[in-house]
Every structure is written in C-alpha cells, then in structure tokens.
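Heads up: the structure comes next, in structure tokens.
For this view, one protein chain was removed and the others were kept in their places.
Which chain is which? They are A, B and C, in the order written, and residues in each are numbered from 1.
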Amino acid sequence: MPYKLLEVDKKIPQRKNHVYVKHCSDPDDEIPDCNTKTVPGSMSERGCAFAGVKGVITGAIKDVIHVVHSPIGCTSYGYGTKRYPTTPDMPNGEKFPIENFNLKYILGTDLQESDVVFGGMKKLKKSIIEAHKEFPEATAIYTYSTCTTGLIGDDLDAVAKEASEELGIQVVAFNAPGFCGPSQSKGHHVGNLTLFENLVGTKEPLETTPYDVNLIGEYNIDGDLWIIKEYLEEMGINLLSKFTGDCSHDEICWMHRAKLSLVRCQRSATYIADLIEEKYGVPYIKVDFFSTKYCAENLRTIGKYFGLEEEAEKVIESRMEKVAPEIEFYKSKLQGKRVFIFSGGPKSYHLSKPLEEELGMETVAVASQFEHKDGYEKMKSRVKEGTLIVDDPNSLEFEEIIQVYKPDLILAGVKEKYLAHKLGVPCLLIHSYENGPYMGFEGFVNLAKDMYRNIYSPVWNMLEFEEEPAVGENTEVQEDSSEKQENKPENTGELA
Amino acid sequence: MPYKLLEVDKKIPQRKNHVYVKHCSDPDDEIPDCNTKTVPGSMSERGCAFAGVKGVITGAIKDVIHVVHSPIGCTSYGYGTKRYPTTPDMPNGEKFPIENFNLKYILGTDLQESDVVFGGMKKLKKSIIEAHKEFPEATAIYTYSTCTTGLIGDDLDAVAKEASEELGIQVVAFNAPGFCGPSQSKGHHVGNLTLFENLVGTKEPLETTPYDVNLIGEYNIDGDLWIIKEYLEEMGINLLSKFTGDCSHDEICWMHRAKLSLVRCQRSATYIADLIEEKYGVPYIKVDFFSTKYCAENLRTIGKYFGLEEEAEKVIESRMEKVAPEIEFYKSKLQGKRVFIFSGGPKSYHLSKPLEEELGMETVAVASQFEHKDGYEKMKSRVKEGTLIVDDPNSLEFEEIIQVYKPDLILAGVKEKYLAHKLGVPCLLIHSYENGPYMGFEGFVNLAKDMYRNIYSPVWNMLEFEEEPAVGENTEVQEDSSEKQENKPENTGELA
Amino acid sequence: MSCVNVIEKDRNVIINPLKTCQPLGAMFAVTGINKGFPIVHGSQGCSAFVRYGFARHFREPSEIAVTALHEDAAVFGGRTNLVSGIENLALRFDPDVIGIITTCSSEIIGDDVYGFADTARGNLKEKLGEAADKIEIIPINTPSFVESHYKGYDNAINALVNHLARKDEPNEKVNIIPGIINPGDIRELKHMLASMDTDGIFLTDISDPFDAPLRPSKTKEIPYYPKGGTTIDELRDSANSLGTVSICKYAGSGATSLEREHKVPSAIETPPIGIQNTDQFVRNVSKFTGNSVSEELLDERGMLVDSMADNAARYLYGRKVAIYGDPDLTTGMARFVGELGMEPTMVCTGVKYPDFNPDMEKISKESGSDIDVLYGQDLRAVEVYLKENPVDLLIGNSDGRLIALDLDIPLIRMGFPVYDRVGYQRQSVLGYRGGLYLMDLITNTVLEKYYEPTHWKLQQ
Partner (left out) sequence: MSCVNVIEKDRNVIINPLKTCQPLGAMFAVTGINKGFPIVHGSQGCSAFVRYGFARHFREPSEIAVTALHEDAAVFGGRTNLVSGIENLALRFDPDVIGIITTCSSEIIGDDVYGFADTARGNLKEKLGEAADKIEIIPINTPSFVESHYKGYDNAINALVNHLARKDEPNEKVNIIPGIINPGDIRELKHMLASMDTDGIFLTDISDPFDAPLRPSKTKEIPYYPKGGTTIDELRDSANSLGTVSICKYAGSGATSLEREHKVPSAIETPPIGIQNTDQFVRNVSKFTGNSVSEELLDERGMLVDSMADNAARYLYGRKVAIYGDPDLTTGMARFVGELGMEPTMVCTGVKYPDFNPDMEKISKESGSDIDVLYGQDLRAVEVYLKENPVDLLIGNSDGRLIALDLDIPLIRMGFPVYDRVGYQRQSVLGYRGGLYLMDLITNTVLEKYYEPTHWKLQQ
C-alpha cells in the first residue's frame, strides 16, 4: 500500500494519491500525483504563477524595471521578497548606479475599478513610459500580467511592443496571471519561454572564450551563486551568462553563445536549457552543488567536459581541506537526527541523501510544493525505504506528519516555520535560508551549522515549566549540552 | 529687611543670613553669608573638596593619569563626570595616543580596612608605579588625598616625590580631602596652589610670540574653550597655556612665559593668576565671554591690550552678523520669562544681566553653591531690585523659591533638574549644559535656544489630564504654540 | 503661519506601494475571531502572499484557506471551488466562523458568493446535521481594485457586525474597532480598559492569534489554532454594548452600522498615540461607561509626561521627522511627534481619505510645523522628497529600510510590516505606555546617531 490516506485527509480522499510511502517492490514510476490543482479550502503552501515568474525567475536580474499590471496587491506582494543579492557589476565592466536595484524597487499600475471596466492598456503604456523616465539607467522593462489583467483581456504584448518602439529599450511582457497552472511552477515555465523568445540570440557577448558556460537556474539565494562562480572561475571557466542570479538583462541575450549550459535548479529552468540546445545546439548538463559530494562530482563532470580535470581537483581539494573537519564535527552532532524536508521544488531530492550520507541524519519525509514527475522520481530514488513522499502537503498533513514521523528538524518555509515551532519542532528556512549561502562546500557547512544550531538551541529543553524539577535540575547539567560545543570548530565561512 | 528667613528655614534660622533680597538702600557689602559650612541634615547641593580639585580643575587635562588615594567610592565617583572634551593635540605637534584620555580613565588605590589600619602609602606607591606601566604615554601622574587618607595621615607628597624620582616623570600630590573647606571651592584653591607650586616655571615653551596668553579658569565644558580659542586665534592671539580645558600638563609648566593671563572662571582660578602675577609679573585681566555683549566687550579689551583692536572688531562683527537675527528671534520668545539661576559658582552673575538685556527675560532669583564674597558682590550688582540672592540653597528652599517666585525656567544642575520638573517647572542644565557650548556668540545662541526649547516644550501644556477639556480642546489650537515657530530661524551652530 | 502643503502623485505608475489590496484587511479581521477562518476566493497567491506577510511580521503561523481558482474558473465560474472549499474547511477545521473573502478574480468573474455560501450551508447541513448550524459563513466583498487593505478591513468588520450582532439585554461593555494594529497594541488597549473597570469587545482581536505562546503541552493540534480572538458570542453581543470606539478613523463602518441598527453610540477617532490622542480615547471610554479614569492610568500618563519633560526639549526639539504608512498610525504619530517638540515635516500615506488632510492641518497648527503631505503616494515619492528635503528621522515600516540606508537617515520602525527587526509586534505604540516606548525608541535613536559622535555630551 504505497499510497496513504492520512487521518486528516479523510474528508478529502483525493489527497491519497499525493501521499506515498517508498516501497522497494513498487514499480519505479509509482510516485505521488503531482502538478495538479490544489484541493480548495485546504491550507496549501503553494503560491501562484505570478509569484513563479517575478518572485523566482526575473526578480534576480539586477538591471531591469518590473511593472506589474495589477490591482495594488500583486505589486505590493511582489516587492523584494526573496534574498537575491546582486553586485553592481555589468558585463561591460561598468557599475549599475543603483545598488541592489532588484531588491529595492517594484512598479505597478495600481488598477482601479474603472480600469477593470474600460481596460488597463493605456494605463500600462503610460506607466511603462513613466517607469523609464524614473529609472533611465535600467536596461529593460519587464511587465507582468496578473489575474485581473488576464481576465479583462489586456494585451500586454501589444503594449510592450509599442512602448519598446517608443522608448528604444526592450520591453518584455510576461503572461502568467496568478490563476494559470496549478502552482508557481507555471510561472517558471512562462518566464523561461518569454525570456528565451524575446532575449536569447538578440545580442552578442563582448568577448568569448572556449570555456564559456551558462549557469542556468541559479538565482544567488543568499549568495549561493557567488560560491559556485568562485569555483568555476578558479577552474578557468567563464560564466558567460547567469540565469538569473546576479545577472544582467544583456547576459540572457547572448546565452546562445555559451559552449555549455549548466542547469542547477532543474525544476524552474530546464525549459530554457532545452530551448537553447534545440535552437542553438548548446548542450546542457544538469548539475547539483548541494553537499560536498554532489558538488565535487559535478565540478569533476564540468572539468572533464572542458579538459580541466586537474583544476577541478584543485578546487575540490582546497575546499575539502577547509570543510572536512567541520563536517566531521557536525556529523557527530547530527547523527541519527530525523529530518523532514519540505522544499518548494527540488531541494527535497538535492538534500535528502547528503543529509543522510554526509551528516548521518535520517530523512523521514520529503515533500515539495510544486515538483513535477521527474522531480518526484529523483526524490524517490534518493530516499530509503519507508520514507514518506508528499506532493503539495497542506497544513493539517504537515501537523500529522510531525505527529507520526516525529522529526527532530524540519526544513521548510516561513509559512510553515512557526506552525512547526508551536508543535515543539525546530524548523529551518530552506527556501531563502537562515545563515546562508548553503550551496557548495562552505555552503554545506553553513547548512549543517544552521541545522545544528536549530536542533541544539537550548530552548528546546525548556519548553515547559516544571513545578517539581528533577532533583538538582537547577544545579545539575545535561550531558548533552555540556558536551555539545566541546570540539566545536572555529567559525569559518560565515557571511552574516 | 534684606535678609529673609524662608518658611522652610524656620527650624534652621541660621539660614536667614544666606538668603538676601536686593534692596537699593542697602550698603554695598550687604550680601548673603557665604563660604561657610552647610547646615547638617539640610539637602545642600554642594560637593566636596576632592570634587573641586579633580572634578573641576585637573579632570580637564588631557595627558595625565589620576590616581585617587581612597576607598573605592571616591575613585568611582571621580570617573569622567564632567563634559570636558579634549583634542589629542599636544604642544609639540604630536598627538596623544589615547582619545579623550581624561574622560576615559580614572585610577585609585581601592583602600581596604588593613590599609586604614596600617597606612596606605606603600599601596599608593605601588599603584603609581603600576599606573605608569599601564599608561606609559601619560605625561605626568596626579594623586589625590581623600577623607580616609587625610584622616589616617598618609603623606602623599612624600610618596609623590619618591615615585617621581623612580619613574622619571612628574608625580604631583593634591591634598584636598573631601572634608576640607565648606565646599568644592576649597578643592579649587588646593588645585591652583598645587599646580602653581609644582608645575609653573618648570618648563619653557617651544616657542613664544608677543601675543601669548594664558586662558585661565576655562575648562572647555561641552566645547566652550574651542569657541573662545577660535576668536582669539583669529585676532592673532596665541593660547600659550590653557588652565585647564583641553590642556596638556606641560602647558601649565610654562604659564610664566605668557604676556597676559585671562581669567575666565574667577571663582576657581583667580588664585593661580594672582600667584603667577606675583611671582613672575604676568598681569591678568578678568574676562567674561558669556553673552554677545560681554563677549564683545572682553574681546575688545583683549584687543586693546595687544593693539589688535581691528582684529577684535572683525571677529565681533562676523559673529554678530551670524547670530543677531537668531538672538532677535529668541528674544521675542523669551521676553518676560522669569528665570531662576542656580549655578555652581559664577554663572549666576555671568548670565543674570545678559538674559535680561539681550533676551528680555526677568531674573527673579540667583543662587550659587560655593561662591565667595566677591562673587556675591558681582551677583548683587548685576541683578535688579527685589531679586532673591541665595547662598548654598537646600532643596526645601529650592521648592519654596519655586512656589514664591514662580519662575518659568530654572538653570541648575542635574540633582535639581528633576525636582524642578516634579513641581512643573522646566529646568536647564547649566553646569555641564544640554546642547552646548554656551560661551561666546554662537554659544549664547545655543543657550537661548535651549532655554526656548525647555520653556516651549509642548509637554508643559499637557501636564494634567482634563476630564472635560475646554470645548474643542482636541480640535482648537493654542495661539501660543501655533505661533511659536513661525519665524524660527534655521538651525545653526548646533553641535549635537 | 505654519501650513500644510498637499502633494499628490503626479504619475500613473506606482513605485514601492504603501498599501495593498482589500483582501489582506479582511483576512486580518477574520483571523481575530476565535475559531475564525478566512477563505479567500481567488488564486493561490492571494492567500500565500498574505500568509507569508503575516508570518514574517507577526512571526506566527496563520491559517488562511483559498479556493485556488484556475483557468477553468475563469471560464465556468468559481462555484465548485468555493462550495467545496467551504465544505473542506468546515469538515476539517471545526470553525465557528468562515469569512468568504472575494478578490479581483472572483469579483470580475462575477461569482455569486452569497448564493454559493447558501449552497455550502445546505451541503454542510446534510453532512453534519445540527452541527452545521453553529458555523457562521459570512461573505465579505473585497474587490482588490477598489481602494486598499483598509477598505477590506472596514468591509470585513462591517460584514461581521451586520451578520452577527443581535440586540439582546444591554451589557456593560465597550466595543473597540482597533484597526490594523499589533498584538501589543491590543494588549495595551485591554490594559487601559481593565484599568477603567471596563470590559471590551474587540472587533476583532488578533492579539492572541498573532502572538501565541509556545507551550506544546497546551497547544491545540490537528487542527492547530491559537487560543483567543473574539468569540462569536462577543460578536453577537456587540449590539448590546454601551458604545463603540473605533480607534481607526478609516474603518468606522462597523461602528456606524451598530449605531444605526442597534442604537449603540459611536466615537470614531485617531488611534490613541501620544498624550492628547490617548486622553481623548480615555474620555470616550469614560463617556460611554461613566467610569472615571483610574489613578493607575493617570500615573502612567504622568510617567510619560515626566519623561517628555526630560527628553523632549533636551534631545528632540526641532528635529525634522518624516512619517509614512497607514493613515491612522501616521496621523497619530505625527501628532505625538509634535507633542515631543519635533517637526513632522513630511507625512506620507498611500491612500486617500478626506479626513486626512484636515487632520494634518490641525497638527501643523498645533506643532507649529509646516507639513508636506504626500497624499495617496508611494515610497518612491518619499525617497525622492527626502533627497531634496533631508530630515533627522524617518518613521515607518520595514519597506523603507533600503531608502533609510541609502540616505543615512535612522529608521524608527512602526506599522506593518516590520520584518528586519524583532519584537515590534509585541510592543504597543498606543496608550501612555506606548508613548513611553515610542519616546524611548526615538530618543535612543537620536542619541546613537546624533550625540554619539560627540560622546561627551552623553556624559550628563
């Protein structure tokens, strides 16, 4: 019985197929139902397609203006929500004049009732022109359809075209209104397609090298990309284009000139890698830089591709020398701790094995908000027998999983964090991180350290007042905490 | 009946002679009794002789170590209490390596019972040697007798001499234990004498000019000295030595080489000017830089002395141009406000007339903690008929004065401030200032501004909850406050 | 004469908004009900973004359901989604109140949420029998393209009152419409009422739901919900109170409805921030209850006065302050800033309400400060203004933090959301004690920024 109807789902039995317990005798393609509509009235953690395109894909680009064509809410909510830091460095060596421009501003059309009645295209056009006036330094303007503009039928492509001609800079429309598709995943797809169709192949890089790559699906959450960039550059590889962490609009325009694409987040960005391969013949490989093992493996693969094997080994060796003792320490502390990974997309499969193999933890459940079939296949292949795999869990399921699987730690988002706490379980933010970056060798140490901190935070031993404490409670000491930092290594690699 | 027994003094009638109401028919020498012992059990605001020497005189010197020979209290209380900022500039052009050294450290012998029994001289000697080791950059070491060491008879001079020989830097003993003299004034005197006897005439300045002066009795409270220094230097006058604001130990050593001494605080420092004149023939003049009028007058006097009349006029003119409109504004606001000035020493006579003449206020009472006869004579000469003049008022007298004289503002110290507030009267800190400096032209504006701020702080109109506010209280506006900032000039000259 | 200069937005595009859309206000309101659940009739983002926003400000979970509208609903309507959503919610969460909150989508599609609610009620009756009767299902119209989150809040409170309030025996209580404020604020209001021997009915009360203790042994699980919130009985009883004080001037519809329908007198005011506004609140409560103000409150007032006497003239007088945010908090804050002797030289709010500018006129006169009112503006307007017109302090929510950083102006955090510092949701800016908190915060910020460079001035 690999599919499981949780107690809390008795009234919504359609959830049964989304909840799967890994069993060795199942056929490989037996995985949770996924990428389907959420049950109305359940407390899903999913967001909408607009969040997928602006929040995930385009929000990381450093030099473009975002004009959200919506009533005020979508614009407000689209404001700098993710940890996507950027440098001001532009491909031509100049500096973009506004620091963290992508985090600092969001623009919108603030649609009113009359706009809904009479259409909002004129207002959008005016807004785009004003946006350009306000921020003439921006390289391009991106505009977004939303539920309202989708429903009233505003033609954003037409407005973008007009405005683009008038302003002489590129204006790109993203048509991913909130209601389209079952989750934010639809927005990723629209973002990929739109950027591919409108940008890729429209400009040429200032210079090229034989080692040019596109780093795709890496958004520089809390500085992840900067770590990977360092490794690749040390190996002699040039990041011709990033998609879209710390990237500029123009970089995307010349992605067709890379020798190879590396696809990091395979949920949100394989689309564009496929399209580029198809149209321009640039091959791609899927890469994984979470954990020391995956990171090393993938650097080797890349090194091999470019004949830079030795360089890859050097990077790996230098980093491992630094992180190995720390990982050893954290492993000794995290050994046997039960973890429930509830990621947005692929982190559930990126992390499940490394946490087990490199840190000795036990992955008792994995879940994802918006993964697709391929993601769940990977997830399943990387967890051990008996692990729970859930698609789009809702909050009651979340509670039941905690009750039944008794995790020592949950990796999830801020919406889930405080519910977990109320139930007495530490919860680490895995979407935008706590003290990241979490990628690469040093990042994996950061992750281990944050998990360690969360599990060993003394507060978890003091949850309840004790009328009659154990004899000597106030003087005796718990073995656990007295030992915990005994061999604690010096802090290293911490950015915060 | 010029002497007045306040109601609160019925049980301590000896206070009568300290409380005087100015009357024109009195002989000039009819002034309050002063510089006598305080009535025990009354809440005098006076401090002790140790406070007078370390707190007032020596604490302003930038490059010496202070070793207080006392049980811990005197050392603790002697820690950086006054606003005596210093620059690191030394006379030889070098920088003293520790910023605000005088505010930052105080040292002491922390006497224990055994020291009291067996004597503390050994401990003092050791302490001085350790002090030198701790701060080898210090130019000299000053050590202070206190009640305990006075009573047990430790010979500080002997220890200082020994230590000085051993260390090769000057060690100076100040013998002003807390119990000596009726107030801190005794400490000023001891400080003057000790510095004169031990320092003056022992070194020669690096260079001299025909315009060298000693600025005596100016301690740079909140930057006062820096203002005066600017004026004098603009006139071409060189501050050969300051005593003791922002000064170095060595400056005092060559005070005998000045062409003229200027005595600013005539209570705490005329002593040394007299001694220098007597022994070295350096004449002195008493100066007053509070208010624009006194400041201008005194700059002219100094200018005349050195034949720098035009230069003095230039300074005066340039400053008056700047401050006149502001003073005009504050005068319009302060006109008719009743003020009670309770200074430590001479500010009561420095300020009484300027507040009346330049700002239109009415000085209804003046008082001083530790003035002497000459000070009270000046005080009396500068107040109008009917003004109350009180020597060493205690807290009940302070309350009665408020009840009877109904001041709109009190200038006093932090010990009095909060009592005044509780009685509903604003009180401005006049010892160490609020937003000073208060000296010179710009300083007088600062003072006027601070008085204005205190009187017009909206809180004074809201002291009590009103069950039934005047009709429209919550919507109507008081003429007073609506007008108050109408012509308010731009902020200038504000340091804070 | 001091004067007010109203500066309206001179562009179409909005840049860094100071408002959001109606549904948020309604979700906030319904969360303040004991066992009350919002169900948003819209896309998943409509609940996800708000839950995210609540989580990072309040640092609490919030259970908000959504009907998850998709393309098919755009074509065929959202009936199935809403009806099944209500049922799923009711069957799994045992709610007392379900607030149906519409969005741009459901309003444009034209869904008959009242009819759908009836259908859902019928279905539940079939499934649950009598037990279904205790579940109040209340539609709240909150089209996102009309006004702002404030209107949504006002609509929600009004819908709750209209739906639930029932005339019965008079009680001795005072209804409070708190506006969109923090748990700490509501706790301070409760303290003030208690000090005046008065029971309040909060319409509604998010204090416990958005600031709940972590006590696993006492925690209600599956479904988790926090204790507290206004009970349905209290909501019903609001028709019988001595009066209604709305301390949110811009969300007084509920108060007006109770006055019109049930003769409950109302007072609709600026929130009790600072001395005079708190005095006015106290007088209003006193007027309705006949209870006089307690010595405890007067002492608290006296402590605020005491500290103002100490700090205002010395550290704060004449400093220029720019304030941005919701219209009620900014109005209250601007007045308090004036009471502290500072000058509220710029006040910006993202919405437009006719009372706002007259209030600013009044504050300008009281404080003697010219005020530039950025009316119906956004944070970009604040930034551009401040570049030309520097101030000493900025007061507003965390969305202004990068502006404050770039302009090197200290930001005093107030309002919603505050996510880059901790604990603000537990503090009160209301009442005399809230005034102390604000004054300490402001003064210490001034000391740190403007006095520390000449640190001897802090020597006393």
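Everything below uses one rule, namely that a contact is a pair of C-beta atoms (placed from the backbone, for glycine too) under 8 Å apart; a residue touches a chain by one contact, two chains touch by 3 or more.
These figures come from a predicted structure and were not determined experimentally.
> Which shown chains does the hidden chain touch?
Hidden chain contacts in the full assembly come out as A, B, C.
> Among C:Ile176, C:Ile201, C:Val245 or C:Ala309, which one is in touch with the chain left out?
C:Ala309
> Out of B:Thr58, B:Thr86 or B:Thr109, which residue would touch the omitted chain in the full complex?
That would be B:Thr109, which touches the missing chain.
> Given that one chain is not shown, which residue among B:Ile31, B:Ala131, B:Val263 or B:Ile327 touches it?
The missing chain is touched by B:Ala131.
> Give me the chain A residues in contact with the hidden chain, please.
Against the missing chain, chain A presents residues 80-85, 100, 103, 222-223, 414, 417-418, 421-422, 426, 432, 434-436, 450, 453-454, 456-460, 462-463, 465-467, 469, 474-475, 477-478, 481-486, 488, 491, 495-496.
> In the full complex, which residues of chain B touch the absent chain?
Given the touch definition above, chain B has residues 7-8, 11-12, 37-51, 67, 70-77, 79-81, 99-100, 103-113, 115-116, 123, 126-128, 130-131, 134, 146-148, 150-152, 177-183, 395-396, 399-400, 403, 414-419, 421-424, 463-464 touching the missing chain.
> Hey, which chain C residues sit against the chain that's not shown?
Within chain C, the residues touching the omitted chain are 56, 59, 211-215, 218, 298-303, 305-307, 309-311, 315, 401-402, 405, 419-423, 426, 436, 439-440, 443-444, 447-448, 452, 455, 458-460.
Just so we're on the same page, only the chains that are shown with their structure count from here on.
> Look at all chain centres (mean of CA atoms) and spot the one farthest from the centre of chain A.
Taking each chain's C-alpha mean as its centre, the farthest from chain A is B.
> Comparing chain centres built from Cα atoms against the global Cα centre, which chain wins on proximity?
Central chain: C.
> Would you mind pulling out the distance in Å between where the CA atoms of chain A average out and where those of chain C do?
Computed from C-alpha means, the inter-chain centre distance equals 32 Å.
> How big is the gap, in whole Å, between where the Cα atoms of chain A centre and where those of chain B centre?
65
> Taking each chain's centre as the mean position of its Cα atoms, how many Å separate chain B from chain C?
Using C-alpha averages as centres, the distance is 52 Å.
> If I count partner chains per residue in chain B, which residues reach a count of at least 2?
Correct list: empty.
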